[in-house]
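Have a look at this one before I ask anything.
Note that this complex is displayed minus one protein chain, with the remaining chains in position.
Going in written order, the chains are labelled A and B, and every chain counts its residues from 1.
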Amino acid sequence: MLVTGIKSKPVYAPLRADTRGHYHLMLGKGMGNVALMRVLGELESAAPQALARTRVLLIPAELSATPAAVSGPPPESPAAAPPGDFAALGLEELRVFTDVPTLLRDFRALLEVALMGTRLYVAGPESFIGLAMKIALEFDLNKDEIRAEELGTLARRVYCIHCRTTTEEVRTNIVRCMDCGNWLLVRDHYSRRLAAYMGVMVDAEAPGERPEIKEVFL
Amino acid sequence: MSAVFKPHETYRNDFTFRNTPEAIRRFPLPFPEDKYMYSVNIEPHMPGAKGSVVEFAFDVDEHYVAECREREIVLAAEPLRYQALPHMMSSQWDVLELIMESLARDYPAHFSLAKHRNRWHWINEPLGIDQEFTFGDPASLPREPLDFITRQAQGDFVVMDQREGDLWAEAGMVTTPADWSLDFDIGMTFKEWHGPVPLAHELGVFDRALKFLLNLRLGQPVRRLNWTMTVNPRLDTSPENYPKWGPDRATITKENAGDLVHLRVELQGLWRLPRSNGVLFGIRCYLISLRELSTVPKWARRVHRVLEELHPALVDYKGLSRYRDTVVDWLAPFDDGAPTTPGAGPD
Partner (left out) sequence: MSEAQTLEVEVTAIEQVTPLIKHFKLSPVAGGSMPAFSGGSHIVVVMRTPTRVYRNPYSLLSPPHSLDSYEIGVRRMEESRGGSHFMHDQVRVGMRLEIAHPVNLFALDKIARKHLLIAGGIGITPFMAHLEDLHSGRVPYELHYSVRAPEHAAFLPRLRERAGERVRMYYDNAGQSIDFDGLLSAQPLGTHVYVCGPAGLIERVTATARDCGWPDSHIHWEQFSAPPVGDAFEVFLARSKVTVHVPPDQSLLESIEAQGVEVPYLCRGGVCGFCQTRVLEVDGELIHNDHFLSDADKAKRNTIMPCVSRARCKSLVLDL
């Protein structure tokens, strides 16, 4: 079965300002905030009045290192794009959060009142992007209105296809499903609806024979 | 034509599924020549030869009752094998109409459909269903329209919405998949759900197929064949149940290959739907054991050659790695090197 090289795997690109948009809504986590700062710089040069129609929701870098990392990327520099830099920009609104669920809750509330002409920018770890996109789907925002850049950990959300439980923060090629206990191969097949990659039993054909566990999504 | 049904055949546990000689002769071999590679290979789904699997829009064969019972077993354990997103209701009615009208027209000995304006009366004699309902009113049926009708048809069904220049898989009944999951894939676009297929993307197969399907017209359905192999006549080779059927792949020996290894062919039909402007994708599955296949000398030679030369990426993707060589060995004595006639039919 194909594990890698799957065309449903999301592809990200460095964030660029979309000056055809009228309103701009930006979500950032950790190192993603550096990308947002860059985009805001581009917006300011291209259309200075755009910043007054831009809202930013972010989780700062020093709060986003996760304790569960076995070994991860080097700790994010707390000096990279601190909230204070954003506050100085004359944005329509800046909100700073300490956790993802609250940020996403506020994000959904903003989408309820947002207008056509809005562009969404998301930057940060892939799982953060996936959860934001899942909400954006409910509002019929499509790929022409959303830009996303992956920065920070590649740790994945993995959907166990056998018991339908999602395991968070998976950094390894094989992971044990925390609900049914099956050892799962983490594939590149991705569902935007579930915001997760597929995990399928790795040793069904030869029970007990598992490939070496490697940290690949760091 | 009325089929004689074998209602107690099983596709699990004791696997009593077998093909009669008639079923073997009409088997849709997917190999018109001695080698195989992907192609778009779409053709109009026009009424085909009498007695063939493409004589009618939806083929009902000797396995009909047993296969419907197998579907009920899967759904009882896993209801999420049937899903439909909320905006797909008009396409559900389109599919119900298409299947009911086709079955009643093509198999009048088994199915009947009477309409008085919106009041419809459907009788499915083999399954013992007698249902009056109001077309367009979901409350007048015991289940959602797509759920109701696909429990009475062989094969899997995926219903796609057409928008933004793409096709989106947003409803389906999938209990006989060749290793893919509706629960995981629902909501995906055409190229996303075909993501796991190797090579075809690079060949541009899906770009051309998508372009063609976006212009699919009412009254002009198309069909193609797809294939893989399965150990035991098991229809439910879903990723969900891989722990159950995965181990079978490692049990094949030269002695048992003839009876356990099955060629699994999908007759895929695609219809434009009238009220929803969606597209119905029907995946009708046919199974034949190597032993049954070898009773047709041309097929034994051909399948031997196709499998021997199959591209490694396809061997892997179709899950044949563990037993391909054993199957090739099993078929070898039937292949004397003689030329085979072109086309897939038996001589």
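We take it that a contact is a pair of C-beta atoms (placed from the backbone, for glycine too) under 8 Å apart; a residue touches a chain by one contact, two chains touch by 3 or more.
A quick note: this is a predicted structure, and the numbers were derived from the prediction, not measured.
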**Message:** Looking at the full complex, which residue from B:N226, B:N277 or B:T295 touches the chain that isn't shown here?
**Reply:** B:N277
**Request:** Quick one: say which of B:G136, B:G204 or B:P312 touches the chain that got left out.
**Result:** B:G136
**Request:** Sort through B:T16, B:T134 or B:Q220 and give me the one touching the missing partner chain.
**Result:** B:Q220
**Asked** What residue numbers in chain A mark contact with the hidden partner chain?
**Response** 20-23, 111, 113-119, 139-142, 144-145
**Message:** On chain B, where is the contact patch with the chain that was removed from view?
**Reply:** 87-88, 90, 94, 97, 136, 161-165, 215, 217-220, 274-277
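Going forward, only the chains that are shown with their structure count from here on.
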**Prompt:** Centre to centre, by mean C-alpha position, how many angstrom separate chain A and chain B?
**Reply:** 37
**Prompt:** What residues on chain B touch chain A, complex-wise?
**Reply:** 80, 164, 179, 181, 183-188, 191-198, 201, 239-243, 245-247, 249-250, 316-317, 319, 322
**Prompt:** Which residues, counting only chain A, touch chain B once they are in their complex?
**Reply:** 1-2, 5-9, 137, 142, 159, 161-162, 164, 182, 187-194, 198, 200-201, 204-207
